[in-house]
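Okay, so here's the structure we're looking at.
With one protein chain withheld, the remaining protein chains of the complex are depicted in position.
First chain written, first letter: the chains are A and B, and each begins at residue 1.
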Amino acid sequence: MTTLPEYNFAYLDEQTKRMIRRAILKAIAIPGYQVPFAAREMPMPYGWGTGGVQVTASILGPDDVLKVIDQGADDTTNAVSIRAFFAKVARVATTTKTTEATIIQTRHRIPETPLSGGQIIVYQVPIPEPLRFLEPRETETRVMHGLEEYGIVQVKLYEDIARHGHIATTYAYPVKVEGRYVMDPSPIPKFDNPKMHRSPALQLFGAGREKRIYALPPFTDVVSLDFEDHPFTVQRFSARCALCDAANVYLDEVVTDDRGGRMFVCSDTDHCETRRAEGHRGAGLPQLGQDALEAAE
Amino acid sequence: MTAVFEGGFAEPVFGAQSAFRLLMDAMANPGRVVDLGAGVRGPAPLDNAAATVLAALADYDTPVWFEDEAAGDAAAWLGFHTGATRVFDPSACVFAVLSAGSNVQGWAVLPTGTSSYPDRSATLILPVGGFEGGMALALHGPGIESEVVLAPVGLPAGFFAAMDANRAAFPLGFDLLLVCGGHLAALPRTTRIAEV
Partner (left out) sequence: MYVAVKGGEAAITNAHRLMADRRRGDRDVPALTVEQIIGQLSLSVDRVMAEGSLYDPGLAAMAVRQARGDLIEAIFLLRAYRTTLPRFGNALPLDTAAMRIERRVSATYKDIPGGQLLGPTFDYTHRLIDPAMASDEPVAEPERRPDAADEACPRVSDILDGEGLIEPDMPDDAEPADLTREATSYPVGRDLRLQALARGDEGFLLALGYSTQRGYGRTHPFVGEIRIGMVDVEVEVPELGFAIRIGEVRVTECQMVSQFKGGAGVPPRFTRGYGLVFGQSERKAMAVSLVDRALRADEFDEQRTAPAQDEEFVLEHCDNVQATGFVEHLKLPHYVDFQAELDLLRTLRREAAEGRAFNEAAE
């Protein structure tokens, strides 16, 4: 029986890295277009970030500083698991600070702190095809993208307005890239869509189970689909973060008791910690005041 | 013939990774000139940058076409270091190593992808005499905040028409790498090129 192997740097073998690197370059040359790639089985399950992990593993070098977040937080279990994976197979430096990271792998959020040139954000994507739930067949959706035939998306949005008075898509909200490809931004809340438009950072998207890679070079036009009389709008929170008092950030709703008590806190934990370190304080728990919050820290 | 067996990455894993990051940076920021260094050397007609790109990305899944028919040594070097095969039919290649003063009419048969799969297209490597002092090009498009100016020396006749036609065919098209010594700049198919 074979002895178990020593792993190559960042786990993937060099042939796999080359294949993924070639796909990334084509993806950058064709913004918003889904490049098929021969995704490998990874040691974490499909659907749990294998696409993002393969992209990160293919670009990562020993001098990079890696941040991994899930739902905006560094400490959610899957982010912890992926960060530990890279620490083990690449011995790469890791950080929770957005400003210190050279590569940020993310699930479902874009950090509140604007990214800068030279940073790379890698999105974990479950279903890369924006038309998938309107047309399940890949054979059909390939042709639609090829011919720029996106009528079914517009029809879906229109039907939402007719039925609900609003477009009913609140996350994974489809965007048009450089006026050509309709793209799924991954299940980020539509609140985050504007951050993708003309970002100074390079944005890479990896879908492992569906075997697709796509990309947005820096300063790429990314426009959320809408109608002239129903323009795209983002979620608005009336509350501020209970811990750091931030406004105009995406908030998590936390249920604090069984009588309907709730509070809202920053989804982006690094943003929240940074603000608190700078001295900002929120209103704290609904019933308790500032003292209880400070006592707990 | 030892030149065939020499000149690959001293450290294959990290050498390929750092070369790729520079190349990705160039492709994501068209017109930016990156220095791939002198770590990888191949026989003529390969500039160091061209040799580095092929050493990092080519393998037995990527047929390579040489515009220069007398590229036997380079093809042998390529085969030894990467396992990539040389093809004599340009319409079958993934990488095209062009000659300085390339015959631009010949670019018409290079793969540009299909409507459903525009990624199944070639990457062209074109040697130039330098990145400053030649015809000034104003570059716009994804990867460029407002405008980048690049002035490559020794572009072949018909270059603008070919790049214009390539841009018009978007999303189909080829993607171009300009190389000089160890330096490289990328012109993906999305870049709009105008004379200054």
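Heads up, the rule we're going with is that a residue touches a chain if its C-beta (ideal position, glycine included) is under 8 Å from a C-beta of that chain, and two chains touch if they have at least 3 such contacts.
Please read all numbers here as calculations on a predicted model, not as lab measurements.
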| item | value |
| --- | --- |
| Sole residue of A:32, A:52 or A:72 that reaches the chain not shown, by the stated touch rule | A:72 |
| Of A:97, A:156, A:180 or A:209, the residue in touch with the unshown chain | A:209 |
| Interface with the unshown chain - residue positions in chain A | 1-2, 4-5, 7, 11, 13, 36-43, 45-48, 50, 70-73, 75-81, 84, 107-109, 126, 137-139, 142, 164-166, 168, 170-172, 187-191, 209, 211, 235, 243, 250-254, 256, 263, 265, 267, 269, 272, 285, 288, 292, 296-297 |
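Methods note: only the chains that are shown with their structure count from here on.
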| item | value |
| --- | --- |
| Where chain A and chain B are represented by their mean Cα positions, the distance between them in whole Å | 32 |
| List of chain A residues in touch with chain B within their complex | 8-9, 14-15, 17-19, 21-31, 33, 35-36, 58-62, 142-143, 145-147, 178, 180-181, 200, 202, 215-221 |
| Contacting residues of chain B [partner chain A, same complex] | 12-14, 16-18, 20-21, 23-24, 27-29, 56-59, 61-62, 94, 114-119, 121, 123, 142-145, 170-171, 173, 175, 188-190 |
